[in-house]
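The complex appears here minus one protein chain, its other protein chains still in place.
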Amino acid sequence: MRRTLTGLALATVLSAAALGPAAAQDKAPIKLGTALDFTAVYTFVTAEYSQGQRDYASLLNAKGGIKGHSVEIMVVDTGNQPQRGIEAYERFKNEGAVLVDFLSTPVSRAVVPRALADGMNVITLFHGRSDAADGTVFPTIFPMTPAYWSQATAIVKYIDDQEKGDLKGKKIALVMIDSPFGREPLPVFEELCKRLGYEFSAFPYPSPGNEQSSAWTQLRRFKPDWTIIWGAGGGQSVSVRDAISNGIPLDRLASVIWLSETDANIIGAGQTKGILRFEGVAYGKDLPVIQAIEQEVVAKGKGAGPAEKVGGTYYNIGVASMALFGEGARLALEKEGEPLTPAKLKKGLESIKDFTADGLLPPVTITGEDHQGGGRGRIAAWDGSKWVPKSAWAPAYQDIVWDLIHKSAEEFKASSK
Amino acid sequence: MLSLGNVEVVYDRVFLAVKGVSIEVSEGGMVALLGANGAGKSTTLKAISGLLMPERGEVTRGEVRFNGRDVAHLSPPERVRLGIAHVLEGRRVFEHLTPDENLIAATSMHRDRRRIAELREKVYGYFPRLKERLSTKAGYLSGGEQQMLAIGRALMIEPKLLMLDEPSLGLAPYLVDEIFAILEQLNRDGVGILLVEQNAAAALDIASDAYLIENGRIVMSGAAGTLKENPDIQEFYLGRAGRKDYHAVKHYRRRKRWLA
Amino acid sequence: MFYRLAGIRHTRYAADRQLWPVPVDRAQIAALTAFAAAAPLLLSNLYLGSYLLPWIIWSTAALGLNLLMGWAGQIHLGYAAVMAIGAYSTIHIVRAGLPFELAIIGGGLLSAVIGLVFGFAALRVKGLYLAISTLAMQYLVDWIVSHVQAISGGSQATLQAPAFRVLGLPVAGDMMRYYVALAVCLVVTSFLLNVGRTSFGRALAAVREKDFAAAIVGVDPFYFKLLAFWCSSFVGGIAGAVLAFCYYRAVTPEQFNLDVSIQAVAMVIVGGLGSVIGSYLGAALVLLAPIMLNNLVAALARAGALPMSEEVLSHIPLILYGGLIVGFLLFEPLGLAKVYDNLRNYFLVWPFRHARR
Partner (left out) sequence: MDLMYFAELAMNGALVGLMYALVALGIVLVFKSSGVANLAQGALAMVGAYVVWWLADPLGAPLWAAVVVGILIMFFFGRAFERLALRRMIGQPVIMVIMLTLGTEILLRGSAPALWGAQMKRMDIGIGQQPIVLGDMLINRAYLAGGVVAVVLIGLAMLFFNSRQGVMLRAVSDDQTASWAVGISVERAIGVSWGLAGIAAACAGILWGSVQGVDWTLSLLLIKALAVAILGGLDSIGGVVIAGVAVGILENVIPGYIDPLVGGGTRDLVASTVILLTMLVRPFGLFGREDIERV
């Protein structure tokens, strides 16, 4: 027993030490670090997301890389544990990564102070601190897509449009997971409430949300005209189920971005027809980028995961994250020259202008001040087999969002002194 | 029927509890095992029934034969199936079960329901008192009733050999008499009995043979009558040496002879 | 290494009762301390900042928990909550303008007070029931921390650790942070090393073995149980504060949830109950094993030795981690400290087989 253990320990140490650089290329590869949560809270999205990221990197490499540099993604699991995220971050930094991705709110939060101090680029697509959109306070944190506050405004905008701009006296209910993530949009809804004059009420359910009947019983007494669900993972399908059984019409039920075809299929693809969700990245395979991946990567057997996931909601978000990175890296190499460093990549990312990745994304424009990329999103509905856009890409009530962003960013600045 | 040959028991691999114990119980015999506290009586019984295991004891030497078969390596339930019943010291009834359920708990070896019903009636025949307390939890029975229940429970096994560990412990004298009367009755009905007792007088009265164990060794054995007459037994176990004036007697004069 | 005991004859009690009666041991400890002091010069930033630093902080925390579980025999499944209280209150006190040295003591004291509440449960129940009570309290503290914005730091529920000074020196950079953590760790370690030699330690042992028997010989189990909870929570609070200031630099409720409590208990058990060196070894294994296994699996996968999907690969460390805990309990319940002890004894007398006892 003892000998086995010692042997195991020795092997572990040796292999950890042997994690040297990968095979050399003609031009130095560009390294990215993704320390994702495959095993704990974010399992509902991570596998597909990472698959999308790696497939897009394969596509880039198949096409000769970014200006001749191949792209290498380092993937590790953090189990949503901050200390593992920090370790991974430090290792990525050591190995020369120019950009890191955590796809986990607690891990990103633990890493943000370090990344800011080190000048390392962190991307936080559709999640993480909403106030990180303020590029002056968070110079190297890049949400690049509408964070939660912008998602909330986009949903309310859609509702407002459906009600022909007259929300006075209408009732909007929010059913949200009782965690910082769920409480995050509350100030936005309350601010919009003042402006648009609707009646608003929030119904929290406890994490992880496998049982929500109390919230929905309360909600039914409130008789909302529109209902918004704000959760992620397993809680979402329970929310939709409870909505159905409480007689909430699904075409008046809108979700935060974390609602995918997987959830719809869990509840029953047909039964969930009509449900609305916020969308920041186009869905499906009918997009030039995804088609290219199908031909260049998946068809050649180099896909990073099951082929049927290609084109899915979270897969496409993964692709989008890498497309944005690729664009930023290209711009950085063009404008700032070789070799690519985190600081150059930051400049590159900040010079992305009206980038859509051939229709995968709404036009994204990132500047030194605005790391949110413009805050454009849209609403899509599930038609029983796919997500169909119901509105055009557009930003919504960005003034409110930016007020909040500035206020919160100021707080951050003051508190980190 | 039962024969122990030179048995040695070690607890925790270090503590030697009994050594070189040899005991014979014949078919339908009634044998008493006498000894002081800690002499190794209970250990000997546990070596026979296999209950050393939970206490991390082990038979390290010698053999335990039952009806000619070496049982030293069988598990306790297997030995029970051979007909060895062990009534533990301190009664140990299932306190949260009713007397009836206590009896049923001891029927894992029987398949025939009618047989079980018959056995239960037979036990209630021996112990009519139990029938009166049928539905109370066994924990609330009196000490004597619990002892009866413990014996009755062992009888459900239909034992060939019934081993009792201190059945008189903590009981009023008239109850001791009652229980010993039942033991005699059982013995007459053909059950072999191995009785461990501190109450040597009562035990020697009903037993046919007796062994005396001290410090883990058998120091004396023979017919019950012979032992009863032995002056050492009389003084040290039966207290029949009569009142002595301890001022007049050098009380260390008399030593247990076998210690010499 | 070999024959260390040869020629050692202690002629006075004082010599025999010192912490390390064997000169070689003293030399080893001195070498280790010297290495620890010089580590920032010897190790790269990666190893210092993301292996050594968290390791010594978690060892400090594990020592605090081991005082309670190993020495006093009380189960605690809410240790992370206690650490959270230390972390949050220290940050708030520093923000209020007090110096760090005072703040960390204050944080420790506050943890100790809340830890006493956990301790009151121990006066009523023990064993399994104590485990479940402390588990419930972990949930309560979690809930309060994450729901009271004044504690958790606004709508983002993240609290930045402010810049701080120790003894007038600004603490910035991994090296300074490391020395702060090391200093705390050394203080706690020397406290724990000496506990067993004091009447306090003997009283705890008495309470652990049989509390009512302890009461009979005049050791008040109520008092000593509470004292054990007090001390261990104090250490836990301080460790939490160091963790927040020197390692995470920003705290969120998830950093101190139930999983973290379980990790802490695993450190103590895998390391060895009631062993100082075990706390270090346990912290190392539980903290670093998932990371190492992760890297190992990733390296094997990159080399093409593990033809599996990323999803499966990423679960392997979790499986191995669970398996490690189960394996230790089944095959070496006394933990790494026992493994170490066996090895040490083996080499003490090598090439002979048996140590003289």
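Each chain gets a letter, A, B and C, in the order it is written, and its residues are counted from 1.
Just so it is clear, contacts are C-beta pairs under 8 Å (C-beta built on N, C-alpha and C of every residue); 3 or more make two chains touch, one makes a residue touch a chain.
Given the structure is predicted, the values throughout are model-derived calculations rather than measurements.
For the chain that does not appear, the touching partners among the shown chains are A, B, C.
When the whole complex is considered, the residue among C:24, C:46, C:105 or C:123 that touches the unshown chain is C:123. Listed residues B:75, B:136 or B:185: the one in touch with the omitted chain is B:75.
Summary of contacts with the chain left out: across A:136, A:245 or A:385, the touching residue is A:245.
Among B:11, B:94, B:126 or B:236, only B:94 touches the chain left out of the display. Of A:62, A:193, A:266 or A:343, it is A:266 that touches the chain left out of the display.
Checked against the full complex, the one of A:56, A:92, A:149 or A:205 touching the unshown chain is A:205. The missing chain lies against subunit C, touching residues 69, 75, 121-129, 131-133, 135-137, 139-140, 143, 147, 211, 221, 262, 265-266, 269, 273, 311-312, 315-319, 321-326, 329-330, 333. The chain not displayed touches subunit A at residues 38-39, 43-44, 46-48, 178, 202-211, 213-215, 217-218, 220-221, 233-235, 237-238, 241-242, 244-247, 262-263, 265-268, 271.
Mapped onto subunit B, the footprint of the missing chain covers residues 49-51, 54, 56, 75-77, 80-81, 85-88, 92-97, 101-102, 104-109, 153-154, 156-157.
The definition used in the following text is that only the chains that are shown with their structure count from here on.
Relative to the whole-protein C-alpha centroid, the nearest chain centroid is that of C.
For subunit C, the chain whose average C-alpha position is most distant is B. Averaged Cα coordinates give subunit A a centre that lies 75 Å from the centre of subunit B. Distance between subunit B and subunit C, defined via averaged C-alpha coordinates, is recorded as 53 Å. Not a single residue position of subunit B touches two or more of the other chains.
Across the complex, subunit A is touched by residues 44-46, 49-51, 54, 95, 146-147, 152-163, 247-250, 252-255, 259, 287, 289-296, 298-300, 302, 309-311, 313-315, 317-318, 331-332, 339, 342-343 of subunit C. Note for the complex: subunit A touches subunit C at residues 1-2, 5, 11-13, 15-16, 18-19, 22, 36, 38-39, 47, 50-51, 54, 74-77, 79-84, 86-87, 89-91, 93-94, 105-106, 109-110, 112-114, 129-131, 178-180, 183-184, 186-187, 304-306, 408, 411-412, 415-417.
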